[in-house]
Every structure is written in C-alpha cells, then in structure tokens.
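Shown here: the complex without one of its protein chains, the others still in place.
For chain A:
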Amino acid sequence: MFRYILRRLFYMLITLFIIATVTFFLMKMLPGSPLSAEDKLSEEQKAIVLEKYGLNDPVPIQYLRYLGGLVKGDLGVSFAFDNTPVTKILMDRMGPSLQLGFQALLIGSFLGIILGLIAAVFRNGAIDYTSTIFAVLGSSIPNFVFAGLLQYVFAVQLNWFPVALWGGFEYSILPTIALMIFPMATAARFIRTEMVEVLNSNFILTARAKGISETGVVFRHGLRNGLIPLITVLGPMAVSMITGSMVIEQIFAIPGIGEQFVTSVTLNDYPTIMGTTLLFAFLFVVIILIIDLLYGLIDPRIRVSGGNN
C-alpha cells in the first residue's frame, strides 16, 4: 500500500511538471504583455520594468529560472498586485474557494444521492419523472444562469440573503446552491441508473428470499453497491467545482481563487496565472489519488494489497 502511494506521488510530480511546462509556453504565446494595460508608462520605463522582471531574456532562460523557483516552492511575485508573492495571494484567497467547493460538493452529492435513491425505489412513478427532469435541467443549464436567478429571487426580491460579496456563512449560501446544482444533478442521475440495476440483480433477490425487510434490502444490500460506482464521477464533479468557481466567484464578487484567476488572465499577470493553474492541477491530481484510494477502501474486490488470501 505504502509503495503504491509512493509510486502514485511520483507520477503526480511528473504530471505537475508537464502541466507547468505546457502552461508556461502556452502563456508565452498569449497576445499582449503584462504592461499593455499601463499606458501611463513611457517606452523607456516599460523597458526598465521588463528588464527588471527578466522578461527580455530568451524564453528558455525564463523557463529554467521559473522551474528553479518552483523547486524551492517560489511561484514568483505578481506583476499586477503590488509585487505580492504569488504564494501569498493564493493562500489569502484559498479560504472562500475551499469552503464553497466543499460545501457544494458535499451537500450537492448528498442531496443527489437521496434524490436518485428515491427515484430508483419508486421508479416510473411521479417522483421519478420529476427528479429526472430536474437532473437533466440541472446538468444542462449553465450555472451562471442559476446564479443570476438565485441572486434576483432570493437577494433582490425576497432579500433573504446578501446579493454578493463575502462575509459570514449567509454570504456563502447562494453561491453554494448555484455551484452544487451540477454535482447534485449528476449524482441523482447516476445513482438512479445504478440503483435500478442493482435492485434488479440476483443478490437482491437472495436478500429478499431471506425475508429481510424492504428497507434492509434497499439500504443494506442495494445502496452500498449503488454508491461504489459514484466514485467514478467524483472526479468530473470536483473539476466542475474548479471551473464553476471561476464563474460563480466572479458573479458573486467573492475574493476567491477563481475570481483571482479570471482577473489575472485579463491582466496578463504571468506568475499569478502560472501559480493558479499549478494549484488547480495539483488539486486535481490529489483528488484523483484520493478517489483511487477510496475505491479500494469501499470496494472489497479492489483491495489488492490486503496480504491475506
């Protein structure tokens, strides 16, 4: 097990290295420069600034310098935000994004599982059709539409929650709902399909033949087997948290990493773009690793390294 994790960590590093390299060169191909928004500077001043940040050096040199910093955990300083180190910017903005992401992912998949389970148990009934319609809408309508709708109804009209910005827990409610629609709809659809299949399988018949109650059959025998495959869509759901956060944080003016990323891209703030991309990539590979480990933990058939047998 330990060796397995070590090997996975090694692959993770390679993945991150490749992503860092690709992003670096892609970014160099972006039109414009970090200074194109600064018209107050004279050509000479611009030249001085470019020189200072090493932007006049050949691209391979810049690349090596960047990698050198990366190894030391240094992501460089931001061009746009008063020379603040990128690591500090990311740290400061991590909180709201993580909170939103986790809230949306947890609550969304939990509600989705319940919805899917009910739909499967009462399949082809009214509940089932309603939840299917909801699930299809939820996974096809983009989340900024929901965000705008939620803001209008619950903040502007009803005045129940703040329209935007970031303060206490109540500020996180609307953005969480907007962000959780996708994982919720995905989980609901997925669990419904899985459970219908599981409830039709032979071992469920065996369970019923023992005379145990229908709740026992559904929860003790059905649910666990229906839940295991859900792990496979956890990855896409987590990714949707990352991409979703860029939109949602922008709409709700939340000082998180997603909003930061969008701003940095418009400003050509190379070090911050690089740093954020690497952070997202890092989160993603960690999530995938966790999912794989979870899989082995929940499904006895995949526990390869148990040692016995």
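Some observations on this one:
The criterion applied here is as follows: a residue touches a chain if its C-beta (ideal position, glycine included) is under 8 Å from a C-beta of that chain, and two chains touch if they have at least 3 such contacts; residues count from 1.
The working rule: contacts and distances are computed from a predicted model.
Only one chain is not pictured, and the protein name UniProt records for it, out of "Histidinol phosphatase", "Peptide ABC transporter ATP-binding protein", "Ion-translocating oxidoreductase complex subunit C" or "Ferredoxin", is "Peptide ABC transporter ATP-binding protein". Within the complete assembly, A:A207 is the residue of A:A80, A:A207, A:L234 or A:L279 that touches the hidden chain.
Remark: the residues of chain A touching the chain excluded from display are 201-203, 205-214, 216, 220-221, 224-225, 228, 298-301, 309.
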